[in-house]
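Of the protein chains in this complex, all but one are displayed in their positions.
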Amino acid sequence: MKKIECFIRPEKLELVKEGLFEKGIKGMSIYEVRGHGNQRGILLSSRAGQYCVEWIDKLKMELVVSNKVDINDIINTIISKAQTGKPGDGKIFILPVEESIRIRTKERGEDIL
Amino acid sequence: MKKIECFIRPEKLELVKEGLFEKGIKGMSIYEVRGHGNQRGILLSSRAGQYCVEWIDKLKMELVVSNKVDINDIINTIISKAQTGKPGDGKIFILPVEESIRIRTKERGEDIL
Amino acid sequence: MKKIECFIRPEKLELVKEGLFEKGIKGMSIYEVRGHGNQRGILLSSRAGQYCVEWIDKLKMELVVSNKVDINDIINTIISKAQTGKPGDGKIFILPVEESIRIRTKERGEDIL
Amino acid sequence: MSAADITFILICTGLVFIMTPGLAFFYGGLLRKKNIINMMAMCFVSIALVSIIWFFISYSLAFAPDIGGGFIGGFDFIGLFGVGRDSYGVYSSDMPHLLYMVFQLMFAIITVAIIASPFSERVNFSAFIIFISIWLIFVYSPIAHWVWGDGGWLGMLGALDFAGGTVVHINVGFAALAIAMVIGPRKGYQKEVMEPSNIPYVLLGMGLLWLGWFGFNGGSALGANDIAVLALFNTHIGACAGGIVWMVIEYNNTKKYSTLGIASGALAGLVAVTPAAGFVEPIWALIIGGVSGAICLFVLTLRTRSKIDETLDAISIHGTGGIWGAIATGLFASVGSSGLLLGNLVQLLIQIIGVLATIGYSFGVTYAIAWIMNQTIGFRVPIEIEYAGLDMSQHGEKA
Amino acid sequence: MSAADITFILICTGLVFIMTPGLAFFYGGLLRKKNIINMMAMCFVSIALVSIIWFFISYSLAFAPDIGGGFIGGFDFIGLFGVGRDSYGVYSSDMPHLLYMVFQLMFAIITVAIIASPFSERVNFSAFIIFISIWLIFVYSPIAHWVWGDGGWLGMLGALDFAGGTVVHINVGFAALAIAMVIGPRKGYQKEVMEPSNIPYVLLGMGLLWLGWFGFNGGSALGANDIAVLALFNTHIGACAGGIVWMVIEYNNTKKYSTLGIASGALAGLVAVTPAAGFVEPIWALIIGGVSGAICLFVLTLRTRSKIDETLDAISIHGTGGIWGAIATGLFASVGSSGLLLGNLVQLLIQIIGVLATIGYSFGVTYAIAWIMNQTIGFRVPIEIEYAGLDMSQHGEKA
Partner (left out) sequence: MSAADITFILICTGLVFIMTPGLAFFYGGLLRKKNIINMMAMCFVSIALVSIIWFFISYSLAFAPDIGGGFIGGFDFIGLFGVGRDSYGVYSSDMPHLLYMVFQLMFAIITVAIIASPFSERVNFSAFIIFISIWLIFVYSPIAHWVWGDGGWLGMLGALDFAGGTVVHINVGFAALAIAMVIGPRKGYQKEVMEPSNIPYVLLGMGLLWLGWFGFNGGSALGANDIAVLALFNTHIGACAGGIVWMVIEYNNTKKYSTLGIASGALAGLVAVTPAAGFVEPIWALIIGGVSGAICLFVLTLRTRSKIDETLDAISIHGTGGIWGAIATGLFASVGSSGLLLGNLVQLLIQIIGVLATIGYSFGVTYAIAWIMNQTIGFRVPIEIEYAGLDMSQHGEKA
């Protein structure tokens, strides 16, 4: 099993979600995060002039997927939906998962995903 | 060392925490997340009729535990406290952790947990 | 590649960030979390007397770094900036990462970090 | 001049003023978090901009002696020339002309702010500013003149509109509809969830609107007298009835007590009772408000199923409630006037003429202005900005 | 009739009105986030529901000429029959009867809204609605009649209650206590942390309550005169003293300046000064308010250690402050009346009778109503819903 962590623009959430649904993935969780990377900060207005916010609001989507799923397909789906081509589109990281358990039924393993 | 990530219903937090305390676990962190899974969306009221919110508020609890701890015991504790038996109870994932360090003392390894 | 997860005091964020910048790290994400550990709860005032909040606001910083980076150097930087020496300074965990992808360009691997 | 009346109208001016900040919260809380500041900015800029245009031109067009067959006022009061500390008997000999003018100004402000509804979450702020400036001059000012202006044709005809059912509510409702039709729905409308982001803000806004309405309707008696008392109580009881009726109907459908429903119903009640406030006995105000809760909810339900994204439902609440209120005034008027219930069919017909004329003019002219602007300057922000929210792009601010 | 008095009471009506939205924020901010909407809904539905019941029956029971030996008013004003634009000399010949009625209505609304306190975070909304309808008729209306009604026994006896210390505060405090005893504490009470979720909301509410109280106490002079001025200043200085005293005592214990403490102390001061506002010199108002801050904090501390989860402390603040205020009026009254300080022991005894009668009736009858309802319909939501919060389950809404 793998955990896919992806940092995306908040406005892309619904598109990515739809894309994943079409691939049959429906278990996922969303975090509101602030990120830093290649994207330049955002200018906001204060009472006089502007100030630059370096931390930019992003969403992190986290999905644990079974090894039966074609992970590259999932990655491509996310990319196709979340891409704008401008800095700040975010990154995807893949981490290993050793076990997963469904609280409701105590079932374990890939099939609960 | 393992990292236990569990998605639970917000109203179960205190119960799960108490359960873990009894097992001697006290290091843990909580994230507010929105999740998607088997649970059907929640109906909320708008000015006219209702709309369905597909993203449901969950808490994610994260605890890194030492290999000395019986991880199945922890998992069972969480399940026993967080279970309602209805869709939406959430899932537990186990991930490998390579190292841990306490910032306060620079100590490393399992014993800081 | 490694993922460094560190729980820090919110007021230390800017210091840690500056420290990491000096080491050439600029990709990172921040989560607002509530944590539990060795730190005693915080006393807050209610209408009559005080109550103790066991969950304490922390920030979690997450950064995925390439294997080319000296990870101990990063850890030391974080510690030097985030340490106060009092319980509650937080912990750092290191997790393995299998793959990383930049959404903007579809590039993969260590070099995107 | 009467010190008591001056006191009363001065305070009522303050009460009507606070309605617009109240509306900023009422409307803002109903939108998604990324657009809340934009809505509040629309309301606050309306306060400032309308006041300045009113000063220089609109007050004159609305309230100076008629120059166009009952259609429009003249230029006598341009730059508030001659509008001073003396009273002006045409409108009231109890208070300085300046006070009458500023009280009326507050009505213009809230009307223009309500029009922010169809602009919600999708429109360039510059375009909004330009639009409301034009609209105030070409739509609000004439209609205010018809009903309240010296020589206005609807007023002369005997149309009853105690505190602005036609001028404010029907007018703004149909203008909002026209705008919504021109600029089209938000991206994702009826596909994505567009949740109200802050219900406490809606309720705060409702509290301030309700309070302000006491000044709106009570003050329209233009004096601290028994009619002001009647108007205030009618306002209150109409709001209560509207709130309860809407809540009960919603509860029947969903088994939830929607707080937004209570607030919306109260608003529907307040709107409907506005033209009738000083003309009917309290029991009729209660009925007008209650019926308004039901009708407005019905229209709102239809509207939300339609393709028209008149986002905050000025048409369903102000438009619909305003029509019902104007007609109800023709039915139930009995204080200082008489409606159908007292056998006066003519009054009802006059009311209907007033309603139709207002709808026709407001919808038509607003549609034309909006259409031309849409073809030239254009209203919509680019789609990425619409998705990212207007607060950051238009105002550089985050709620 | 006096235009100045009409103006004054009209505006005071608005000020007392805004107290209830203020209370929605004051109370809402003290609860956990998952129940904030529920509290606000209780306050807003109180506005609408109380008004309608008042219209049809409660005003008559409270203010129509007595029919039950000083205990209850008759049916003369059912449906506001005969309550119109003329003045009604029994209550005031300076203003329309309608105005007196609507001013009194606002008192009834805020009283009923305060009673939401013991229902916090655990009660079915339908049950709340039913309860307050019954309570308004069977508890509030009679007690209002006793003190202010034409022929009410406490009024006839000479009890001094300037603006509602007994009718509003003692009454609601002990009613809240009775309810809390019947429905029992929230799950997890005294075990889990139940933190106030939004202190700025509490302060916003406090600001509006304080402002509204100027209308509440000032308006109770029923005219724009020197007594109204005295009442307003006494109100203000009492609140200030209460706030400072509570803050200082808390600071001594915790070394923190609790903002909730300042707000609660000011509220305690406002409550205690209510019955005395127009009867005492300012220095006594200051003392009454300050002492109230100390006493109410003491009772609140006891209460929070007890098993009784009267969640927002209507008993500790309104109940306790109300008793102290009523007695203090008997001690310090000197304006248009005389208390013990001027040698009038009888007044003090009358005040004590008023307090005891109100406590007995309010607690007893409320307990009975609540007990019966609890056995039949039942108040509590199921435990899962209580843990998940009432906003979603009762209202389908999120704050």
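The chains carry the letters A, B, C, D and E, assigned in the order they are written, with residues numbered from 1 in each.
The definition used in the following text is that a residue touches a chain if its C-beta (ideal position, glycine included) is under 8 Å from a C-beta of that chain, and two chains touch if they have at least 3 such contacts.
As the structure is a computational prediction, the values presented were derived from the model and not from experiment.
Colleague: Touching the absent chain in the whole complex: find that residue among E:L23, E:C240, E:A268 or E:L312.
Modeller: E:C240
Colleague: Return the single residue from D:P65, D:G79, D:G158 or D:G336 that touches the missing chain.
Modeller: D:G79
Colleague: For the full complex, which residue in D:L30, D:A64 or D:V102 touches the chain that was left out?
Modeller: Candidates D:L30, D:A64 or D:V102; residue touching the omitted chain: D:V102.
Colleague: Considering the whole complex, which of E:D5, E:D161 or E:E310 touches the chain not shown?
Modeller: E:D5
Colleague: Can you work out which residue in E:G82, E:G158, E:G188 or E:P282 touches the chain that's missing from view?
Modeller: E:P282
Colleague: Touching residues of subunit C against the unshown chain: what are they?
Modeller: 9-12, 14, 42-45, 50, 84
Colleague: Touching the missing chain, which residues of subunit E?
Modeller: On the side of subunit E, residues 2-5, 7-8, 11, 15, 196, 198-200, 203-204, 206-208, 210-211, 214-215, 218, 223-230, 232-233, 236-237, 239-241, 243-244, 247, 254, 256-260, 262-263, 266, 282-283, 286 touch the unshown chain.
Colleague: By the contact criterion defined above, which parts of subunit D meet the unshown chain? Give residue numbers in ascending order.
Modeller: Its contact residues with the unshown chain are 1-4, 6-7, 10-11, 13-14, 17-18, 20-22, 24-25, 28, 36-37, 40-41, 44-45, 47-49, 51-52, 55, 79-80, 85-86, 95-96, 98-99, 101-102, 105, 125-126, 201, 204, 208, 394-399.
As a working rule, only the chains that are shown with their structure count from here on.
Colleague: Can you list every chain that touches subunit C and also touches subunit E?
Modeller: Shared contacts of subunit C and subunit E: B.
Colleague: Which neighbours does subunit A have in common with subunit E?
Modeller: The common neighbours are B, C, D.
Colleague: Give the chain pair, either A-B or D-E, that is connected by more C-beta contacts.
Modeller: Between the chain pairs D-E and A-B, D-E carries more contacts.
Colleague: If you average the CA atoms of subunit A and of subunit B, how far apart do the two points sit, in angstrom?
Modeller: Averaging C-alpha atoms per chain gives centres 19 Å apart.
Colleague: If you average the CA atoms of subunit B and of subunit D, how many Å lie between those two points?
Modeller: Computed from C-alpha means, the inter-chain centre distance equals 50 Å.
Colleague: For subunit A and subunit D, what's the span in angstrom between their mean Cα positions?
Modeller: Spacing between the chain centres: roughly 44 Å.
Colleague: Out of subunit B, which residues touch more than one other chain, so two or more?
Modeller: Within subunit B, the residues that touch at least two other chains are 31-32, 43-45, 50, 54, 84, 95-96.
Colleague: Please output the residue numbers of subunit D that touch at least 2 other chains, ranges allowed.
Modeller: 196, 254, 256, 258, 260 - these are the residues of subunit D that touch more than one other chain.
Colleague: Looking at the whole structure, which two-chain pairs count as touching?
Modeller: A-B, A-C, A-D, B-C, B-D, B-E, C-E, D-E
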